[in-house]
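Before we start, here is the structure in question, set down as structure tokens.
A single protein chain has been omitted; all remaining protein chains appear in their positions.
We call the chains A, B and C, going by the order they appear; numbering starts again at 1 in every chain.
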Amino acid sequence: MLKSLSYLLLLLPMLSAVAIAFAPTKSAKWIAAASTSVIFAISVMFAWAFTGWSSGAIAPLDAVTPILPEFGINISLGASSVGVMLILLTAFLMPLAMIGSFTAIREREKEYYAWFLVLEATMLGVFLARDAVFFYTCFEFSLVPMYFLIAIFGGAERRAASIKFFIYMFFGSVFTLAGLIYMAVQYKLQIGNGWSFDLDTLVAFSSNPEHMSKSQQFWIFVLLMTGFAVKVPFFPVHTWLPLAHDQAPTAGSVILAGALLKFGTYGVYRIALPAAPVGAIELDQFFAIICLIGIVNAALICWVQHDVKKLIAYSSVSHLCFCMLGMFSLNSVGTTGAFMYMINHGLSTGALFLCIGMIYERYHTKDMDKLGGLFRRMPVWSFFMVFFTLSSLGLPGLNGFVGEFLCLMGCFTADVDAVAGYPGLLGPWYAIIAVLGLIVSAMYLLIMLGKIVWGPLREPLDHAHTSHAASALPRDLSLREISILTPIALVSLFIGFYPNPMLAPIGKDIEESLASYPKLVEEYRQNGSLVWPESAKSDGVARTELDTPTMAKSR
Amino acid sequence: MIELASLSNLTAQALGTFVPAILSDATSNGIPASIAAPELRWAGLILLLPVISAVLCGLCAAMRVKSKLPGLITAVSLVASFGLTLWLFLSLSNADGPVAARTVHLFDWITLSWEPTHQHAATRWTSVTAPFALYIDSLTLLWMLFVTGLGSLIAIYATEYMESDVGKGYARFFGCVSIFLFAMGALVMGGNLILLYLGWEGVGLASYLLVGYYYTKPSAVDAAKKAFIMNRIGDAGLALGIFLIWVNYGSLEYSALFEAMQGAGADGASASWTREAIPYLIMLGAFGKSAQFPLFTWLPDAMEGPTPVSALIHAATMVTAGVYLIARLYPLFELHPHALETVAWIGCFTALLAATIGMAQYDIKRVFAYSTVSQLGYMFLGLGVGTSFGAVYHVFTHAFFKALLFLCCGAIMHGMAGQLDLRKMSGLRNVKGFGIISWTFLVGCLCLAAFPFSSGYFSKDAIIGQAFASDNPNFNFLGWVAVLTAGLTSYYAFRVWFRVCGGPTKYEAGDEVHSDADEAHDDDHGHGHAPAATTHHAAEHWHPHGPRIAINAVLLVICAGALLAAVPAYNAMSGGSNWVQRMVAHSSAFEGAQLHDAHGAEHAHHALSFTGIQDVHTATSVVASVFGMAGLLIALYLHLLNRSAADHLRNGLLSNSLTRWLPIAMENKWYVDEIYHWTFRVPLWALAHVSHFADKNLIDGVVVNGVARLPMDLARLFQPLYNGVLQGYAATMAGGLALILAWVFWIWMQGV
Amino acid sequence: MTTFASISLMTTLASTDVMTAKLTIIAPEILLFIGAVVVAVLGLSRAPAVRRSVPLVTSLFLALSIAVTAYVYRLDAVYAANVPMPELGSYAKIVIAVIGILLVMVGSSSVDRRLEEAFDSGRAAFDPIRVMRGEYFAFFLLALAGAMLLASTSDLIWLFLALELASLPTYVMVAVSRGTRRAQEAAVKYFFLGAMAAAVSLYGFAMLYGATGTLDLIVMKAKLAEQTAAGGLSALAVLGGVLAILGISFKLAAVPMHFYAPDVYEGAASHTTAFIAFVAKIAGVLALFSVLSVFWTSEGLPATLTVVLWMVAVLTMTLGNIGALLQRNVKRMMAYSSIAHSGYILIGLLAGAAAGGYQAALFYLLCYGIMNTAILAVLASLERAGEEVETMEDLAGLRQRHPILAWMMAASAISLIGMPPLLGFFAKFTIFTAGIEGGQTTLVIIAAVNSAISAYYYLQLVTVPMLGTPNARTEGVHTIPSAWPRYAAVLCGLGVIVLPIGVSSLVKAAAVVGSENAASPTADSSDNQLNAR
Partner (left out) sequence: MIDAIMNSSHVLVLATDSASDRSSINMALLLSAILFTCGLIGFLSRRNMIIMFLCTELMFQASALALIAFGKVHHDVSGEVFVIFILTVAAAEAALALGLIVLLYRRRETLDSEAWSELKEA
């Protein structure tokens, strides 16, 4: 059951993409909407049937299709509760994004919807993958549909944006590939049992002090993180995001923020942290500081943005750094918060992009200086905009709060709860700086609201002339648009008031996948370093060091 | 509606006289353990009703209902909510058994627990739980009674006040009011700090939405933004405080928390900064919400909202949340006497500062806004000097009289087309329809000015008296400041009343008559209700109109409430006990050991001993009354008998180079906004631009694009080598060959 | 010493058997030789139909050679031939022939097209002196035969001759591929620089001979191993090795012997560019297999050679990729891309056979052949005003008029980037895996960075045809009458997309230079070598 559902999750989008390619243009959007809805239904069934909720362990779905058995590469699927949640998120956002594009996309429709379905397949693949290469394949191939979506359907600078997006991402992820291969090669050389690219096997192997020395772990972590950091995106490597978001079509931004960015955070959680605990612990503070800079820097930048879409894009940077800060506090609270943040950021930022897209369809501008006081014109739209803005700034009672609060709390309490059950790193000072981001985020989001929702009515001067395209659209939101935003709002509210059904299974998952941390963290906190064999095995098993160039020892 | 109003009226009376059985004679030291009371689950309806009302209002807005239905829904549900609160109060009062708080678990909200990973782990820290649970003790009940009671009354008032917006912002207004009531309920009744935080931010949201209700006015939008952001600063402190509380006490639920705190008080050993910082961070939150220095500037601006909102949120209820917070966490503050002293200083300073500003304002709503800040300062002073009873009593009385004052202001505004300038109105008591307003207004002013034997008189006295009773000389000093401030309060309150209601009848219409002409399509705009026909020659056709039944009735009821709020004090004077004091004494806000010390000192010696009056409270009342009467008389002279003298005084001060700064600074609110602007906002704004510039040009431009360009530039570097000349290629190849050979040779030599 | 003696004894005693076996395993090449003669003759026929059949006949011979290879490599003769890497041919020869068929399709109608049209329309009378299609395809087959011969090299003479056989025809092919001056210039550069490189490698061979006193690769390997064991390789051997490698790297277009590549690739007609890109590369790689395998000992490659190859690999991939960034001419870009891919392949060579490096390199060559042919086949199937289409500007908005070609180009370009799950990813994946297993992690990371750089220019091949807007210049772009290049493009493009499904068997098939082979280190020795570091 679970197995066939998981295959269906991967195949249905691909098949629908093919169907769209061969179907008449008019039916493209209907096929897309229908199939993404069906996929969502399947994902719900999948979650329903999923057996790993209570155990927290990764439930293998026994679906192994060998691809390159010589290298132990299979399409093997499995899911943990975190993965299933992200699958649900992705599958939930997709039909909304599709339906949201009905009026916005009027040219090359087939390509548009087909690429989106391909994108969905890759996204679901990432969250279902249990094989490192399959994971990487989906992780990487998602660039292609996104590239086309930006490059064909994007804004004025779409070409540059798409290329930058692609190369930036690709540049990062090749390091991740190198890291994954390195782990697999070490596995082969040390275990002598042939190849394996099974993620769990590799993770268990490389986190074992008998197999990986300190410096190896360190470098594995660096390699893996390079790709994930770009995807997250962390502070100095975030500059692709505003450009890509700014230029992407609305649905592209929704999916980019909603699901694609989660590849990075999910990758860190699923692979980087469990595989290289030593690297993670030693680099923890570095990454935390990077996160802090990211939070504050991006928040400040939001403040001076004129383009509302760029503003939301930068706020994404700030928010995801927040999320990663929670994760890098390495304790239960912070990591749970980080996960909640992933989901909630997907919902609220996705919804905000949808809202902005609706405005853009009507006014053909995203410039906050040209728009203002839209409450008078579009009260329903304004309601949703305000709602999701509040959710984005972490108002308790809405979804954003739970993640944000737990992230902050995890970070803050990390150095104190060593006396408790689940020691973590970081500490109050990190949280205090992060709180500044919280304040500034209220500032820029409310300024944004103050400019476009409230205040005296301001519409673009040439609106009357350019509105012929928008003439099909009502002044305020159409029923279709309302029906896109309402589910997200309801889910936001539900999560805001009843996050427990998510928290419980996640807690288990986190304990399972970060099982090696509490002990190591505590040790690190006590000694300032880790007792870890510098050279793990000295009994004649080959080891290639990452940190010494080949040349130096070639003699 | 009248029935509802009279019901609440009745209740207000009941409050004064009724002595709940369980609250009567307990003198237990410390907070009794709470009792889980699943049978009280229906109390959740108190929170649910406003939510339902908010949803229904939202539906009304969505369906573009063009009637007063939303107002009606809200009023009914709020009154029902009040009724439930009352019922809760009564049912708890009649119950037998020990005096204890009740906890009612509604549903799990945030539950996070993990297996301790090593055996040293203490059990308390292995979970973060914040159920959606109620914590009901007498403090909760006290607060909820006036929150829901005043909420209902003001909702009724607003059904009439907001009628010009029917079909436009009407549903939005009442929806937001409902949200506010829900959030305030969660804040007060919530059983843990995260739920309190939910309410805390929730009331901030409601405040944001309501202050910005007239969203087409940029000033309203700015004020709303400012309110939310300043509150957010406080909230951030509160959040950090909550984390620290968890860190130190391992729980966020009050019941567990108070237990842990009492333990901590007993050992009192650890004094790490994490513990010391808690009260200061909590204070930050309280000061943000309750508009204390340095986070007070948002409150006067928040008067941009509709007046019922000012009355409800920005005078009576929301702004007292800070007092509630500190009162609720009083056991914590008692562990940190220095923190309490800080509270006292800041409260007192704010009281004085705001009073001086209030003296110089011309906008009557602003005067009372500053007055609110000032009175809140009193409450914090009360908390700080150790009389949580005084503080809470002042909250209680202040809720009534300040709501009354604002509602009067609102009624005047409503009738005078938005006129709020006290220089442009005079003698309204004689204008037809403004009688009730004027006289209830007077009652409000009397209470505010702590006129002897008014409710404000007793509550303020409780605070100042405690300051004088204290052994701490600093507190005595603060007491003198408070007394001085009481005089100022009396002055500015009567300045308004004498100007607006006293003197010859003379008025001008407010700007809202004209504003319709200015913005022809401004369909959502409008304080008060300028008729649609006033687009031309508006001012000529305009007449002030008095309020109708709903407003007048509510004014009368609240006026009665303001007067009756003194009843508990009379009861105390006549040998009984003060009902409020008992309510406080049986809650977590009970002043523990500290107060007892002070009481011990009371009869021996106090700072007002020179008056020859033994009882410090009597002495205080005498002294404060003297100051208060002085203020009143000055106001009488300057603003009723000889109004030109006020201008002479002002001009006199202005012409003297030594004193000219004083009126200027006071009229400009001591430039606090400007100081903030230049010390925080501008540098931050500059930093934001620097960040933006750096991000765009340095990180993206130089580093990222530079890295991206590097290969290109390298390629250009090598480009001349591909010059198309055969020999050139051959030479380069041979050169490369030679270089490699040389290198190989070098390596080989090294190796051999 | 005794092993060496016994081996040389065995070779002399069994020499007749060995000779038969050798002739057996070069049966495919012999077939191609025959084919070359046949084709050359057919090309001179007066009948246009016969002349037109030349590409078909060429393909038939190639197909036959595939069958023959498949047959021959199941015989015991393979092991009796005393070839260092006996099974290598089974994969290499088939790959060469398969890609060869695709290349024939690409070039089938291009050579002499104008001339044939003139004959058909009667504007010119048939003149056997002027027709060149026959020669072209004869040379085509000869060069392929040379490349195939490199897969069964057993001594330096064979190696040298096979290299020359793979090279010399290509010089002519470049010259005659199209009638422009640029083609002739390309041929001149190619020839002269090729001659110089050949001289360099020949000198290297001489040094190797001097150092070991034998030309037989197996014996030479034993001798060198003896030297190593006795305290280190002689300078002569190292010098010879370095020179041989650098000379051969001309074929690979590896730094510093790569300078000809951009000019030659640009100057030659597209189909010939595709040809030299693939054939020269596989020839060079096969030759390097032979030379390097001689040097492999239980300790791996000698340090000096490792360093040289390491540097060459890094420079090759880097200079190749950055060079391509500036190009607007697609063929020139593909030249730089070819240089870069040589760099990646060198990782496999450095990693060694035991770590799967040779296997990876062979698989890489197959993938590269398909992807590269796809791009150039698209170019070859287009023309503008009788000229070849070769700049980016010509390709702008190709999708709108020739969607399939544009899609194929895009797919191949994305595959060249190394995007999973397309073919190029698996090529890179195997190389990277082998590289890391062979202890070349740093090199792999450099390669990874390089493949990110390469994304920029490959994306142009996606962006411009798929998303560009057609302009006045592209109005004139249309397909050439012959559909074969288009078929080739589609075949290659589909291969890029579809072959990953069967990638397992392709990779497995490439495992022909395994650890059981005498000429390459065993798994144990590889481990020891790694351990020794």
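A few comments on the model shown:
By our rule, a contact is a pair of C-beta atoms (placed from the backbone, for glycine too) under 8 Å apart; a residue touches a chain by one contact, two chains touch by 3 or more.
Values in this document were obtained by computation on a predicted structure and should not be read as measured data.
Check C:I34, C:L60, C:L202 or C:I497 against the missing chain and you find that the one touching it is C:L202.
Residue C:G267 is the one among C:P55, C:P86, C:G267 or C:P465 that touches the chain not shown. Only one of C:L56, C:A235, C:I404 or C:A483 touches the chain withheld from this view, namely C:A235. The chain not shown here is touched by just one of C:L31, C:A186 or C:A427, and that residue is C:A186. Residues of subunit C that touch the chain left out of view are 155-157, 160-161, 164, 168, 171-172, 175, 181-182, 184-189, 191-192, 195-196, 198-200, 202-203, 205-207, 209-211, 213-216, 234-236, 239, 262-264, 266-267, 326-329.
Panel shows subunit B; residues 719-720, 722-727, 730-731, 734, 741-742, 745, 749 of it touch the chain omitted from the view.
FYI, only the chains that are shown with their structure count from here on.
Note on chain placement: the centre of subunit A and the centre of subunit B lie 38 Å apart, centres being C-alpha means. With centres taken as mean Cα positions, subunit C sits 42 Å from subunit A. Shared interface positions of subunit C, i.e. residues touching 2 or more other chains, are given as 303, 307, 456. In subunit B, the residues that reach two or more other chains under the touch definition are 708, 747, 751. Contacts from subunit A toward subunit C in the complex involve residues 66-71, 133, 136-137, 140-141, 143-144, 147-148, 151-152, 159, 162-163, 166-167, 170-171, 174-175, 177-178, 181-182, 184-185, 188-189, 223, 540-544, 546, 549-551, 553-555. For subunit B in complex with subunit C, the touching residues are 708, 711-712, 714-716, 718-719, 721-722, 724, 726, 728-730, 732-737, 739-741, 743-744, 747-748, 751-752. Per the touch definition, subunit A reaches subunit B in the complex via residues 164, 167-168, 236-237, 239-240, 297, 300-301, 303-305, 332-333, 336, 373, 375-376, 379-380, 386, 390, 395-397, 401-402, 405-406, 408-409, 412-413, 416-417, 419-423, 428, 431-432, 435-436, 438-440, 442-443, 446-447, 449-450, 453-457, 497-500, 503-504, 507, 511, 518-519, 522, 555.
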